[in-house]
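What you see is the complex with one protein chain gone and the rest in place.
All chains are identified by letter, namely A and B, in their written order; residue positions are counted from 1 within each chain.
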Amino acid sequence: MDLLNQYLIPHFNYWAYVILMMIGMHAMIVKNNLIKKLIGMSIFQTAIILFYVSIGVKEGADIPVLHHHAPEVAESHTPAADPHHAVDPDHYANPLPHVLMLTAIVVGVSTLGMALAISQSIYKDFDTLEENEILAKIKQGGPGIDV
Amino acid sequence: MKWIGLIAVVLTGALLLSAVGDFPDFGDPKSPANGGVGDFSVSQYYITHTEQDTKVPNVVTAVLADYRGYDTMFETTVIFIAGIGIIAILRSHPPGGRRGPAHPIDATVDGDHQRIIIGITCRIMIPIIQIFALYVVAHGHHSPGGGFQGGVMLGASFILIGLSRDLQAALARFSERRFIVLACLGVAIYAGFGLLCLLLERNFLDYGVLDGFFHTDPVMARSHGIFAVEVGVAFTVTAIMFAIYANLSSKGRLDEGL
Partner (left out) sequence: MSEQLPAILLVAPLFGALLIGVASPGDPRRAFPIVLLSLSISLAATVALLTKVVSSGPVDYFLGGWAEPLGIGIQLRVDGINALILVFIALIGLLTAIFSYRGPDDGEPTDKAPLFYILYLLLCVGLLGITITGDAFNVFVLVEIASLTSYGLVAMGSSPRGTLAAFNYIIMGTIGASFYLLGVGYLYMRTGALNMAQIHSLIALPEVAASQTILVAFLLILVGVWIKMAFFPLYGWLPNAYTYCPSGASGILAPLVTKVSVYVMIRVMLSVFGAGWVFQSAGWSQTVVWLAVIAILAGSFIALAQVELKKMLSYLIVAEVGYMVGGAWLANHWGMVGAIYHILADAAMTLCLFLAANIFVKHAGGGRIDRLEGLFRRMPVVAGAFVVGALSMIGVPPTGGFFSKWYLIRGGIEAGQWPFVAALILSSLVNAVLFFRIFEVAHFGRKPADGHHHHPPHADGEPSPEQQGTIGETTGSDRKPRLTAVAPLVAAAALVLLVGIFSGPIVEIIRGALQGMPHVGAAAPLIGR
């Protein structure tokens, strides 16, 4: 019960991310089919995104887009100068992890695209996407395979 | 291999979980990441100062394209590399070379009823998607959105042409030469605005110095600078999304598509 209250419930997201990440990593290392490895890679990278986004959560906070004041008010009083317009940081979610994860998403898309292109190229050369069959073909040698 | 892999995974998982007990509680606004250690917090600074520094209400956009704009410039470059890399790996005959005759653009020529439904639906949908994509690019200052999101949508509209008719129909509107140039142009707009600041004897990507260029004050110049680089991002993302689809779907031949 103590374990549950101290470790699991307040950190539920982190447990979920670790489990997802391990599923992905297991697929990347152990699976024989190259596409399954890539599916694992996507899960792996998405788990990291879950982790980062969990860091930036604040209880009851809004998205980090500041509420609009009427333009003329905003012109005449800068938020710092006027206490009525001072922004309370606890009211908005932490923007930084979102920015960082936008980068990680882009990197994930790019890596996946590149990996798919490479697996297409592998299929063209070896006629299969099963790793053990590819290795067997390399061992046998063959036209264009042995360098 | 199976067992080694499993052991490695379990060990990594145990390592990651060993720190969980030490983590701040989920959703705690005073955690080090949210509230900082000591009296200064980077993320709180962003929330409280974005308005006066850049006049952009969307903090994520301001951090993305201004405070950490250098990261984002390279992020755009990453997308660009993915596109160029995929073309380099898959493309099987020279760019600008012979291309098969374009299929008739009008789907109704085809007798197939399904094609008519798909063709007409997409014909109605695509302009709407594109308008919305441009809105997302332009409205990134005030709502979730920006160059990446809008660019992906624009790219998707071209992919939809490729899916609903065939790749040739899409390539007739967005040729290989064009998407490579557009992708380069996008990164060049981003880095170019940075370079412009450098030529005006301020640091790279310091848009505040562009007030003369935009005919406004330095703070508003940052807001305009952010918009300018977001447009660059949108160009690159649009071009590369379509380039990836076109090359992957035709195994690099850019002929039939799916």
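Note that contacts are C-beta pairs under 8 Å (C-beta built on N, C-alpha and C of every residue); 3 or more make two chains touch, one makes a residue touch a chain.
As the structure is a computational prediction, the values presented were derived from the model and not from experiment.
Counting contacts over the entire complex, the absent chain touches A, B.
Within the whole complex, the absent chain has one touching residue among B:81, B:138 or B:163, and that is B:81.
Touching the missing chain, out of B:6, B:89 or B:138, is residue B:89. The residue touching the chain not shown here, chosen from A:22, A:65 or A:100, is A:100.
Take subunit B: the residues that touch the chain left off the picture are 15-16, 18-19, 21-24, 31-38, 40-43, 45-46, 66-71, 74-75, 77-78, 80-82, 84-85, 87-89, 91, 94-96, 177, 180-181, 183-185, 187-188, 191, 194-195, 198, 202-208.
Taking the complete complex into account, residues 25, 28, 34, 37, 41, 44-45, 48, 51-52, 55, 96-97, 100, 103-104, 107, 110-111, 114-115, 117-119, 121-122, 125-126, 134, 138, 144-145, 147 of subunit A touch the chain not shown.
Convention: only the chains that are shown with their structure count from here on.
Inter-chain spacing, taken between the CA centroids of subunit A and subunit B, is 16 Å. Only residues 1-2, 5-6, 8-10, 12-13, 16-17, 20-21, 23, 25-29, 31, 33-35, 41-44, 46-52, 57-60, 63-64, 68, 71-72, 75, 78-79, 81-83, 85-86, 89-90, 142-144, 148, 244, 247-248, 251-252 of subunit B touch subunit A when the two sit together in their complex. If you check the complex, the residues on subunit A that touch subunit B are 6-7, 10-15, 18-19, 21-22, 25-26, 29-30, 54-59, 61, 63-68, 74, 78-80, 86-87, 89-90, 92, 94-99, 102-103, 106-107, 109-111, 113-114, 116-118, 120-121, 124.
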